[in-house]
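Sharing a structure with you now.
Note that one protein chain is taken out, while the other chains of the complex remain in position.
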Amino acid sequence: MNAVVAPPPTAVTAASALAAQFARVRARSVALAAPLSAEDAMVQSMPDASPSKWHLAHTTWFFERFVLATQPDYVAFDADWHYLFNSYYQSIGPAHARPQRGLLSRPSLDEVLRFRSLIDQRVLAALQADALDEQATRQLVLGLHHEQQHQELLLTDIKHALWSNPLQPAYRDDLPRSTGTASPLAWIHSPEQIVEIGAPAWPAHATFAYDNESPVHRVLVPAHALANRPVSNSEFRRFVEAGGYREPAHWMSEGWSLCQQEHWQHPLYWDDALAREFTLAGWRALDPDAPVCHLSYFEADAYARWAGARLPTEFEWEAAAAGQAQQGNFADSGRLHPAAPDQGSAPDRHLQLFGDVWEWTSSAYGAYPGFRTFEGNLGEYNGKFMCGQWVLRGGSCATPADHIRPSYRNFFAPSARWQFAGLRLAKDAA
Amino acid sequence: MNAVVAPPPTAVTAASALAAQFARVRARSVALAAPLSAEDAMVQSMPDASPSKWHLAHTTWFFERFVLATQPDYVAFDADWHYLFNSYYQSIGPAHARPQRGLLSRPSLDEVLRFRSLIDQRVLAALQADALDEQATRQLVLGLHHEQQHQELLLTDIKHALWSNPLQPAYRDDLPRSTGTASPLAWIHSPEQIVEIGAPAWPAHATFAYDNESPVHRVLVPAHALANRPVSNSEFRRFVEAGGYREPAHWMSEGWSLCQQEHWQHPLYWDDALAREFTLAGWRALDPDAPVCHLSYFEADAYARWAGARLPTEFEWEAAAAGQAQQGNFADSGRLHPAAPDQGSAPDRHLQLFGDVWEWTSSAYGAYPGFRTFEGNLGEYNGKFMCGQWVLRGGSCATPADHIRPSYRNFFAPSARWQFAGLRLAKDAA
Amino acid sequence: MNAVVAPPPTAVTAASALAAQFARVRARSVALAAPLSAEDAMVQSMPDASPSKWHLAHTTWFFERFVLATQPDYVAFDADWHYLFNSYYQSIGPAHARPQRGLLSRPSLDEVLRFRSLIDQRVLAALQADALDEQATRQLVLGLHHEQQHQELLLTDIKHALWSNPLQPAYRDDLPRSTGTASPLAWIHSPEQIVEIGAPAWPAHATFAYDNESPVHRVLVPAHALANRPVSNSEFRRFVEAGGYREPAHWMSEGWSLCQQEHWQHPLYWDDALAREFTLAGWRALDPDAPVCHLSYFEADAYARWAGARLPTEFEWEAAAAGQAQQGNFADSGRLHPAAPDQGSAPDRHLQLFGDVWEWTSSAYGAYPGFRTFEGNLGEYNGKFMCGQWVLRGGSCATPADHIRPSYRNFFAPSARWQFAGLRLAKDAA
Partner (left out) sequence: MNAVVAPPPTAVTAASALAAQFARVRARSVALAAPLSAEDAMVQSMPDASPSKWHLAHTTWFFERFVLATQPDYVAFDADWHYLFNSYYQSIGPAHARPQRGLLSRPSLDEVLRFRSLIDQRVLAALQADALDEQATRQLVLGLHHEQQHQELLLTDIKHALWSNPLQPAYRDDLPRSTGTASPLAWIHSPEQIVEIGAPAWPAHATFAYDNESPVHRVLVPAHALANRPVSNSEFRRFVEAGGYREPAHWMSEGWSLCQQEHWQHPLYWDDALAREFTLAGWRALDPDAPVCHLSYFEADAYARWAGARLPTEFEWEAAAAGQAQQGNFADSGRLHPAAPDQGSAPDRHLQLFGDVWEWTSSAYGAYPGFRTFEGNLGEYNGKFMCGQWVLRGGSCATPADHIRPSYRNFFAPSARWQFAGLRLAKDAA
């Protein structure tokens, strides 16, 4: 499952498989940006989001800096760009301020695409020449996973950018509509059990996982029940109509402050009539059966409390996902929006654990016992954000299918609303 | 241990014991404010802190509102004060804005003391007349624990207030100095085990505990080691001298931002020469053997990383504390500052788990499985803060000795520096 | 008129007159603070306002620093207080941050009163011993005018402080109510003329004036008309009722932004029913005949535009005031609130130019041609504020009667609402 570097019969085969994967992943980013003009690709609608052009350049910089520049005498494409396209790696130098990324008219989108093209050639040539040592190869593999994360961010950031424009144009007009029906809500009970959580540490273990997923460790998961599917739009609309955004008793204190301060009245991209939502295909009628999305943690948590339930822990979620087939509505479906599944299902099976919406958990993002960051500069990749963020699980309609796994831990601040994030209810055992 | 309502032989005895405890706790608050002028008692040096006068009034309002006002026809001391001295109970009405508490010259400190006196008389009369029903009695018991929390806050808030005055006067000049010596640092190892965490839910169970400590539940605590004592001033000074406040690699990303933005260079109350610290007795030479305190979570966490260790989880801490005698340097000692213990100890025993400094844990403050808030309006007491806060354990030199217990969970934002908060190191099993 | 240092027959007489004036002015400040508790005297309800205790201390520091400390070997009352009670004199050292003045519980009000008393003794002794040189004497004279400015600020600041307390107590309960009637509005026309503006520069000229009033210079004042009296509460209420606070066309762009941002709906201290206003005697019925007050420049200017008129220039005002008797409702009346005059008046005379309310002019506060700041450190007194402030003229009900003169230029930011500031209409010649 998700093996990035399969157990190599010969190094040549492995390098050639890696080259194919590299070409495929890199091309996908360019394809995602294709519907955008150079102007669209420059918009930064809030400090948390980045311009598409920046995503395209930063992911390329990652390969230049962590793969190519490990070679002696490597000459950078443009030394000034190190500063521009470093995101947050303090150990390798200062970086351009994040909230200013939208001011970069230069380099142009064309120049960035040339940069991509050239770096791609250099990486592929290095792979073909077997010129990458173990560390460089490892960082190349990491770079592909890194790029896939930015593919999802490119979509969520451009969605926010287009929505922020009073003209509210669509990213693409031709996205398919969903036609499925939500299954009846059912509870699936689990007894107290000790479960193995996490993934073996990569690269010691050949299958890729981020450092934050390791090591595998044992967790006592108490008896509980988990809903068979995510909360739907129609269910969440009942919460809104019942005054859920006006009653502090449902909310965390900090969430309630934010709700009032920013005048939240419904999920981010809904209209005030609770009838339509803004999608990557523009404004569309709200599908009552589709999973609700673009919720902050605070909204997800408030809904769960109002519904007499709670959010699951990330361990409850992972225990449920462990044995499941990793199918779902991912970016690969081309739908780019959550949807009810086309065929129903027996009420005793977890549905839509993967794809559609990231599921907020009640788990604060932290280190597993025995956690070690990646070696070297890439130690900054995940570990330094283990404070003030919450874990989300399962991937979304904007996640590449081969990017996700049961142990995958996404994380965002509890205030974040612009991701494809929803929720699945949980309950303590009676 | 800490039984607030002992198993009652007769109701009369219980009421009389409760009356005695009420009188004692209430008198203690007034005694803590005694060294302060009316002007001192009015200072609010930052939004997180409250004036002493407000603490005295708010704790009294708590008894009036949640004990006396449950009686039919109760006439409030002054109806306008409900608004002034409600803290954050949204379900019972609006409250005066927290950052404006320092503007309340009226009511005067004298009036507040009269308010205290009158409410005390009314409560004691009600107890004597057996006029309190079960709910009122329960809320009275809760009110005493609530008051003890505010006793600690009164001390930390006035310390910050006096330090904020360029004259930096002492709260009291006559506090004893510590003379103890820190034990050598040693590691105490524990194998993986399932431990019972938490306290049985009060009031169903007679022994008091806050709702956030319940229910008792089983947690798998992995193999680990815990330091035998908190980190000392001399140890922390080495971190400062080694450039710990200038190296981002030690810090959480959010902590590093804060460190730079607020120009942190050492713990809050140290001088720049790292030689003296501001205490409730004014400026004093830094005691190298005393536990370091007034750290934010970010500083505690950065120190631990620099030291090749980590913060303990709250479960590791509670497992260690479970069997321990609950002795330590509490507010009752009259020292009001952390100190090295007077007698040393065998290296295989946990020292100073209780008292001296609250110990930051790596556990985000959240709900235990099966958590239920207190019933009624007091459901807002703890639950709504379970986001964005970190758990601290063990009590401090400003905590009343009979307020603490092994299951006690204190919580603060990771940026908070003005509490008596330090740390104890932990390590994963090799 | 207003001669602070009368043409001296002998130096002894002058010194003795000065001593008497010193004693009188100094006692007045203490009397103004008498109704306040130590707690009241500590409140700082916004950064623009200062605690009464600070006013009492700062004015005393002014005499210590600029009169007594000019003597060799002078030993300060408390050297640390220099920092605390310096306001903005950068040339003589750093000062405590203005927004933090409300945190100073120490020194206590009692200590500040002792400070006042001691400095008074020292100054009077120096005067008696003829120990002050010319510079020190000059600075003493300036210090008395300075103290009178702070007497007015003490009243406006405590008014804001008491109003900011939800209990909204009165400063004094015993202030007399006004019984007068507003004269009918009439216009007094003036032809184009060259007028002499300003006062001869003190101390070269014996009569005191601030540096910003000098030198006397010629100004061409165009033909215009001035209203015979200030705008009344009933007139301003018509503006409010006509939607004046909801129509941007009446407002300066910056004023309109502020009006919306701070939700202005009427003058600062009016209630929403437009029926009552908060005064130093607490809430009282709005007197329809009294001059409207507590307006910002933006509100005064918007009213004038709505009324088809404009604000006068400071030169138009001074030309009108030049020949007038300097009588009016000053602080000395003990009313401490604007009032309609007890007797009416011929419609061809300017009424209430002095006292009642400061009158906003359309003149930005700037330097007169040939302006020179006071010599030495006191050059910082007025000149450095000549940017972003607007001139007000005539004094108010909180101004000491012997503090004002026709050439007197008060100045505040156009957003300031907490002063006793109103307006008089002007019109261009048809």
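So that you can tell them apart, the chains are marked A, B and C in the order they are listed, and the count of residues begins at 1 in each.
Quick note on the criterion: a contact is a pair of C-beta atoms (placed from the backbone, for glycine too) under 8 Å apart; a residue touches a chain by one contact, two chains touch by 3 or more.
This structure is a prediction, so every number in the text was calculated from the model and none was measured.
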{"item": "Contacts of the hidden chain among displayed chains", "value": "A, C"}
{"item": "Sole residue of C:Pro47, C:Pro99, C:Pro176 or C:Pro248 that reaches the chain not shown, by the stated touch rule", "value": "C:Pro248"}
{"item": "Contact residue for the chain not shown (choose from A:Leu18, A:Met42, A:Ala126 or A:Ala182)", "value": "A:Met42"}
{"item": "Hidden-chain contact residue, picked from the options C:Pro291, C:Gly355 or C:Pro414", "value": "C:Pro414"}
{"item": "Residue among C:Ala34, C:Ala285, C:Ala325 or C:Cys387 touching the omitted chain", "value": "C:Cys387"}
{"item": "Residues of subunit C (touch criterion as defined above) contacting the omitted chain", "value": "88, 90-91, 192, 194, 217-220, 222, 224, 248-249, 251-256, 297-298, 301, 310, 362-364, 366-367, 369-370, 379-380, 384-388, 414, 428-429"}
{"item": "Touching residues on subunit A - with respect to the absent chain", "value": "37-45, 80, 83-84, 96, 100, 102-109, 161, 164-167, 169"}
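Please note the rule applied: only the chains that are shown with their structure count from here on.
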{"item": "Chain centre separation in whole Å, for subunit B relative to subunit A (CA means)", "value": "38"}
{"item": "Where subunit A and subunit C are represented by their mean Cα positions, the distance between them in whole Å", "value": "61"}
{"item": "Centre distance in Å when subunit B and subunit C are each reduced to the mean of their C-alpha atoms", "value": "48"}
{"item": "Residues of subunit C engaged with two or more neighbouring chains", "value": "none"}
